[in-house]
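Every protein chain except one is present and positioned as in the full complex.
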Amino acid sequence: MSKISVAVLGATGPIGQRFVQMLEGHPYFEIEGLYASERSEGKRFGDTVKIRGHEFSEDILEQKIKVMDVAHISKSARIAFSGIPSDLAGPTESELAVKGVAVFTNAGSHRMDKRVPILIPEINPEHAESIRHQETYGGGGYIVTNANCSSTGIAMPLFALDRKFGLDEVFVSTYQALSGAGYPGVPSLDAVGNVIPFVDKEEEKMEIELAKILGGYSADGFRPASFKVIANCARVPVVDGHLESLSLKLRSSPSPEEIASVLSGFRSEPQSLKLPSAPEVPIIVRKEKDRPQPVYDALAGSPERAKGMATTVGRIREGNGFYKMFALSHNTLRGGAGGSVLNAELFKAKGLL
Amino acid sequence: MSKISVAVLGATGPIGQRFVQMLEGHPYFEIEGLYASERSEGKRFGDTVKIRGHEFSEDILEQKIKVMDVAHISKSARIAFSGIPSDLAGPTESELAVKGVAVFTNAGSHRMDKRVPILIPEINPEHAESIRHQETYGGGGYIVTNANCSSTGIAMPLFALDRKFGLDEVFVSTYQALSGAGYPGVPSLDAVGNVIPFVDKEEEKMEIELAKILGGYSADGFRPASFKVIANCARVPVVDGHLESLSLKLRSSPSPEEIASVLSGFRSEPQSLKLPSAPEVPIIVRKEKDRPQPVYDALAGSPERAKGMATTVGRIREGNGFYKMFALSHNTLRGGAGGSVLNAELFKAKGLL
Amino acid sequence: MSKISVAVLGATGPIGQRFVQMLEGHPYFEIEGLYASERSEGKRFGDTVKIRGHEFSEDILEQKIKVMDVAHISKSARIAFSGIPSDLAGPTESELAVKGVAVFTNAGSHRMDKRVPILIPEINPEHAESIRHQETYGGGGYIVTNANCSSTGIAMPLFALDRKFGLDEVFVSTYQALSGAGYPGVPSLDAVGNVIPFVDKEEEKMEIELAKILGGYSADGFRPASFKVIANCARVPVVDGHLESLSLKLRSSPSPEEIASVLSGFRSEPQSLKLPSAPEVPIIVRKEKDRPQPVYDALAGSPERAKGMATTVGRIREGNGFYKMFALSHNTLRGGAGGSVLNAELFKAKGLL
Partner (left out) sequence: MSKISVAVLGATGPIGQRFVQMLEGHPYFEIEGLYASERSEGKRFGDTVKIRGHEFSEDILEQKIKVMDVAHISKSARIAFSGIPSDLAGPTESELAVKGVAVFTNAGSHRMDKRVPILIPEINPEHAESIRHQETYGGGGYIVTNANCSSTGIAMPLFALDRKFGLDEVFVSTYQALSGAGYPGVPSLDAVGNVIPFVDKEEEKMEIELAKILGGYSADGFRPASFKVIANCARVPVVDGHLESLSLKLRSSPSPEEIASVLSGFRSEPQSLKLPSAPEVPIIVRKEKDRPQPVYDALAGSPERAKGMATTVGRIREGNGFYKMFALSHNTLRGGAGGSVLNAELFKAKGLL
């Protein structure tokens, strides 16, 4: 069976390069071209690499960057994986959908559109149905988004706990990695030895997107979940991996051990479908007193292809009527490119491609 | 008028060295000796320095470290400023009090003792009275503690808001600096590019100490305040300055502007007494979208002697029924040595020395 | 006596802001205006600050940035201190000189011009004479440069040793701070936990500029010194302070103690003239086994105004026929803005303003 041809948009940025990493040797997908803005036209991909901890094949390193051209891409690729910065992504992605391309994007531009799902296959696979109502669906084109990186990291544990115990209030503070700001992103003079207590629009995104993701979908549209999210976001001098502190109000009173058991036992459709990028254990629970930590746990997960696709939870405690824990996930893998690749795998498995 | 003779205990550690910094050229106090454990006996103080951003005078740099000897200290010094690690401080400090020394300490050993105040002069100057009931008071000795560094940083804004609006719930997540762990403290292999979501006993301390500090005191003893604290503590690769995110439930509904106004207008006894180490403006409110930041704001405060003694608050917002903000204070100055020096200044002003 | 009116160019960058720091409360000079490119027009200076460890006065923080306008500046200011990026500085500085302004610049554009001195007052005060041959001198305008930050850091020790012992070969490797790359400068994703073994054109500059600085000047022009410089330059994740390793071939065979003595005893014209920004001890020699270090020694120097204007040398050793040592100086103070302010002070003292 021949593989599905895919384009990577924004291939010179950290998210684009994580797309390339996830797509190398992929069983379903085959990279047709690496695209970026005119500034990068003709550059060798290997000369643009700025992600750590992954070695690309020689073949990929030697590829030349092409200029994004909707007409060209729509002829050559069934899927566009988009790592374009959000402020530029909107129109390009819409045009691609119009031309019949299935767009799986990390950009925020379309996340709150009426018929566009923010898809996390372990949580809301049924939201995929919403694309049938997108105007471009008849021509084969549509847009599917992954959540912002901070929401993704905690969405799976929140979902597992909400379903079992009922979620009332979520107090979350983030310790976000530098790679979440793209490249060049945060100047080193601001980052070294410092914390920046501001990530543009991130708190608003978390409060809105989590409600959409964990809410329902029917032919009438999306129905947001009802728990409250109170978010404080900050950037710390870490390269990869968003850590988040959680204080949760639940509607019932499980023990911390029950919480741990529900989280570590959580499995869903990507696991039963054995999607290639799905982690075997979506939520890894650590028992040590001082985990998860970005440098040790951001890449947790197996099999090999799913490294960086799990969320790691630790320090589950209760006190003063709240449940507390820390959660960590890889912001440019599960919280970025990996999320969209998993979405496309779900679409493939459901016959939507 | 001759100055009061003071001993610095634990002078080879970061807190001890901040004591020396605060005491250099002090108008009330004069350093009688620098004390540490036997391991450091006879070392030149200048060879032990490990704090950044302060240059000691030649005279101080050349002083030799002496071994802590209760009998000797009690003869030579009226006050002992203690930067001894908490696990060692308890008995030494008790012995000094028995021998008639006024002990102002950063150690946690005695903080929850019945008649020992956790004193922050802007908040609970009346708690100073508790020392009259300490057994050793008759002989001139007593123990006064400053709060742990994470509680101190937020205690002043919480107090100002509680008094004005009524405080119900405090959700706090900390971004704590490395200097809070002492020296050698956190190994660099754990710190560089990482966050450690665990600071030993810190969450428990915050939950208990804040209630004692903001609570009342009468002859019957301390009466804890009634608001709830839900704390998550983490260590980030920052040298000095604890940043903390706050989500607060108040009993009334001020606007964020009213909050800012109450905080920036807050003044108290140390300001009216013009204590030498008291900041003119105890709570500095920043309007920028991305402040406070440790590298820019940890040393905020004036006059010169009070640098690092203010708390800086920024990003005051409301949403979902909560008030959110970030607060920052210098963990080894206001949150450590500076706190105890200010306490001693209050005692001097009140005639308790 | 009224102060001399000065303009600061490039006031929103790290060098420009160090100019402002050096000029606050200066006994000779008074800031007339803060200038930058159109992008920053009208911004509050306080909102552009990106240097650490200095608190500007309220008065300065509130000043508004003006657009650089040669005609305007030449009417209002006798001196222009330029922190403009080198790729833009050349023409603006030339125009200012034509209009009669004395330009003291950190930019590299004019450093190798025939009649433009690279001035370090402790080393080559007689090079100041070269400005009399600049075409614009008749109208009161001229250009004086300070050296690049890596050369400055080692120029004083090299000069002192060359004069006394004869210098033959200089092997230097740099550990350069991030602030040397300006703002936004090095992206944090490249800087955190990394070393970048490349600083654009820096090695060439060191090899050429040091020869000009330590060489002679006569009416015929500059005569480069004859020792060889072999430089390897790298950027490390340090905020301020360039550290450099030196292996030197001398023409005689002093003991390391003699080397130390010559360095620590070095004094020159700025010291005898008591220029306000001149360090009392231009070369500080440390005896510890592990100094100088950027975080402890970059700001060495006294009096207060001259902090960051000394070079600190340590680990003086010999072996295999070479003398080895480490030298450190503050790259944006002595190696940038401070260097040019000291140059202007020398001009004032010599009646050249």
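The first chain written gets the first letter, and so on, giving A, B and C; residue counts start at 1 in each chain.
To be clear about the criterion, a contact is a pair of C-beta atoms (placed from the backbone, for glycine too) under 8 Å apart; a residue touches a chain by one contact, two chains touch by 3 or more.
Quick caveat: nothing in here was measured; it's all calculated off a predicted structure.
Enquirer: Check the options C:Gly42, C:Pro197 or C:Gly351 and report the residue that touches the missing chain.
Expert: C:Pro197
Enquirer: Of the residues C:Pro292, C:Gly308 or C:Gly339, which one touches the chain left out of the display?
Expert: Of the listed residues, the one touching the omitted chain is C:Pro292.
Enquirer: Identify the residue among B:Glu30, B:Asp190, B:Glu258 or B:Glu318 that touches the chain left out of the display.
Expert: Candidates B:Glu30, B:Asp190, B:Glu258 or B:Glu318; residue touching the omitted chain: B:Asp190.
Enquirer: Hey, which of C:Ser37, C:Ser245, C:Gln271 or C:Ser302 is the one touching the hidden chain?
Expert: Of the candidates C:Ser37, C:Ser245, C:Gln271 or C:Ser302, C:Ser245 is in touch with the missing chain.
Enquirer: Taking the full complex into account, what residues of subunit A touch the chain not shown?
Expert: Residues of subunit A in contact with the hidden chain: 47, 49, 52-53, 55, 192-193, 288, 295-296, 299-300.
Enquirer: Spell out, residue by residue, where the missing chain touches subunit B.
Expert: For subunit B, the residues touching the absent chain are 14, 50, 178-179, 183-193, 237-239.
Enquirer: With the missing chain put back, which residues of subunit C would touch it? List them for me.
Expert: 171, 173, 175, 190, 193-198, 207, 228-230, 232, 234, 236-239, 243, 245-247, 289-295, 314-315, 319-322, 324, 326
Throughout what follows, only the chains that are shown with their structure count from here on.
Enquirer: Can you work out the whole-Å distance between the CA centroids of subunit B and subunit C?
Expert: Computed value for the inter-centroid distance: 40 Å.
Enquirer: Could you give the separation in Å between the centres of subunit A and subunit C, each centre being the mean of its C-alpha atoms?
Expert: Here the centre of subunit C sits 47 Å away from the centre of subunit A.
Enquirer: When you check subunit A against every other chain, which residues touch at least two of them?
Expert: Correct list: 190, 193, 237-239.
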